[in-house]
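A protein chain is absent from this complex, but the other protein chains hold their places.
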Amino acid sequence: MKKSKVLTIFVCLVFFYLLFPLFITVVASFNSKDILTYPIDGFSLKWYKSAFSSSYISGFAISFQVGVVATIISLCFGVPVAYGLAKYKSKFTRAIKNVFFSPVLIPGIVLSYSLFLGWVFIAKEFDTRLPKLLVLMLAHIIVLFPYTIRVIGGAFEKFDFTIEDAAESLGATKKDFILHILLPSITPAIISASVLSFITSFNDIPISIFLYGRGSTPLPIIMMQDVEKYGDPSVAAVSVVLLFMTIGITYLIEKTLGLNNYGR
Amino acid sequence: MARLVLNDLKVSYDGKVNILEDYNLEIEDGKLVSILGPSGCGKTTTLKAVAGFLQSTGGEILIGDEDYSKVPVNKRNFGIVFQSYALFPNMTVFENVSYGLKLRKIPKDEIEKKVLDILETVELIALKDRKPENLSGGQRQRVALARALVISPKLLLLDEPLSNLDAKLRIEMRSQIKRMQQKFNITTILITHDQEECFSISDKVAIMNDGKIEQYDTPENIYSNPKSIFVADFVGFKNLLDVTRISPGVYRLSNGKNIEAEDVENAKKIAIRPQNIAVGQSSDSFIEGTIKVRTYLGEDYQYEVDTDLGEIVVSTSKAIALNTGDIIKLNFPKDGICVLAS
Partner (left out) sequence: MNKEKLVIFLPSLCLIVVLVFIPLLMLAQKSLSVDGTISFANYLELFGDSTFKKALKNTFSISFFVVFATLLIGLPTAYFISRTQGRLKNVLLLLTLFPLLTNAVVRSISWMIILGYDGILSRLMSDLGLIDEPISLMYSKLAVIIGSTYIFLPLMIVSLIGVMDNISQEIEDASISLGASRLQTFFNVIIPNSMAGIIVGVVLVFTATLTAYTTPNILGGTRTVVLATLVQQYGTTLGRWELVSSISIFLFALTVVVITLINKSASLVGGRNEEK
């Protein structure tokens, strides 16, 4: 089918709008002067040196730890739930589903503040100051949990549960069934859910606003604070590094799973 | 209205390879012509080119003296019934049928009259406020037909209109299509891969293979007198045997026996239908074989018979029931044989 020229031009402009800003960031990160501007005054790599400075590196380490732990734990909680929701379809599961998806309804910053109140409560009543890193992880688990159920649930919806009976009739125990049949058959979904969860956690800012402490500040928050304070091109340089990391991950997803499984 | 002529039509998807080349077809005014062929033979391409969804790269689409090959789809005024019916899910039956008239800026009361008229004809007046999702397959089909006809098209194009219906409904719907086509006296092209469907209602049939029309004739002629091996095979001549012509009207089979048939120079194969093979009598040219498989087809039995010519399919009436393993004699009567050169 032929497409109209006007539409084609319009869509080209839209993609320019979507992608040109990213291009500007890349260019601005090479500026020789210490201002964020485009076009740049001269070429320099010095901002990449500061991009790998201690504060960004430690922020990266925090975000990475939080991302990995939150992803794994939300999978541990999410996979059984997704299985249960797909297998048992009743009034009860429909109601409970709403409970599990409730974190989606809560604005990140509100959730962040409410968990902060919880932290204060425990500090006051039990005289225990929970480590901020732990609280960050708990908060991120909550944010990731509904995403995990959604992605894994998609795979279970297509799963034929009579296979479970078939396995049983052949002498498999519940454990055999889970390890040999159930988990292998949803591996692609587990991979997508992991990648999606990790990226979501790694990029999320609002959920951490009230929960980070000294020495446990996630990378995006450090970046945001720098942008608010002065905004030299080192933030742009960090952004470029992250952009290429994202391109790498996207490429891997596309190669292994195909994008159609993604983001829907 | 006038007759439709496709004159040296050329169609290509990529500008290099032609899917259709020097394609010619003439349809008399008010006739229903089917284009029949296996999937991938180019019949859908033909329909798309005539409809205008595919821009033809050469040739003419003439209706009367007017060439439509350069006219945009939405100005052609052809009625099309799509394979999936393509009813607009957001509109009621009435809205679906009136859509084309609304676009033509016809006054409201006139639209209403025309739409109600045609809905009356297809017996859908009671369902006019339903959405397509609440209709059965046959009802959707009738809406699609009404929607295509209400714009008084110059040409009606039907793309596999019955393939989504069950067997009983299909027979009902094809006579409905024929009735409507005659009532509106509209030149019609029907695209199908179902031989029975098209033979039953077509004035003429064009059998397509590999982008070309193999034979264009009345259903009766095609049925009894296929002009090529492809057509013979396609219209159910289950037995196709290699022959060499040794003298006018006499052919030698691969097992060395001779048989007589109508004289065709350069004959390559003979074709014969299962029911035209005579079973039983001895004769000069009989062939002996063993029954391998028997299938019951309701009206008759069909047998797969192992012979020195290979497997031959034969059928007999219910009265003569033979059994697997029986050795039988087969005769090819002269008037049941169709001799093919290509």
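Letters A and B name the chains as they come in the text, with residue numbers starting at 1 for each one.
We take it that a residue touches a chain if its C-beta (ideal position, glycine included) is under 8 Å from a C-beta of that chain, and two chains touch if they have at least 3 such contacts.
This structure is a prediction, so every number in the text was calculated from the model and none was measured.
K.L.:
Which of the chains on display does the removed chain touch in the whole complex?
P.N.:
Counting the whole assembly, the omitted chain is in touch with A, B.
K.L.:
Looking at the full complex, which residue from A:Tyr48, A:Phe64 or A:Phe77 touches the chain that isn't shown here?
P.N.:
A:Phe77
K.L.:
Just name the one of B:Phe78, B:Phe184, B:Tyr251 or B:Phe332 that touches the chain not displayed here.
P.N.:
B:Phe78
K.L.:
Identify the residue among A:Thr71, A:Ser197 or A:Ser239 that touches the chain left out of the display.
P.N.:
Per the contact definition at the top, the residue touching the missing chain is A:Ser239.
K.L.:
Can you say which of A:Val14, A:Ala61, A:Ala166 or A:Leu183 touches the chain missing from this structure?
P.N.:
A:Val14
K.L.:
Write the list of chain A residues that the hidden chain touches.
P.N.:
1, 3-4, 7-8, 10-11, 14-15, 17-22, 24-25, 28, 36-38, 77-78, 80-81, 83-84, 88, 92, 96, 99-100, 102-103, 105-111, 113-115, 117-118, 121, 138-139, 141-142, 145, 199, 202-206, 209-210, 220, 223-224, 227-228, 231, 235-236, 239, 242-243, 246-247, 249-250, 254, 259-260, 262-264
K.L.:
Where does chain B touch the missing chain, residue by residue?
P.N.:
On the chain B side, contact with the omitted chain comes from 51-53, 73-80, 82-84, 86-91, 99-100, 103-104, 131, 133, 147-148, 151.
In this section, only the chains that are shown with their structure count from here on.
K.L.:
Centroid of chain A to centroid of chain B, CA atoms only: how many Å?
P.N.:
Taking the mean C-alpha position of each chain, the two centres sit 56 Å apart.
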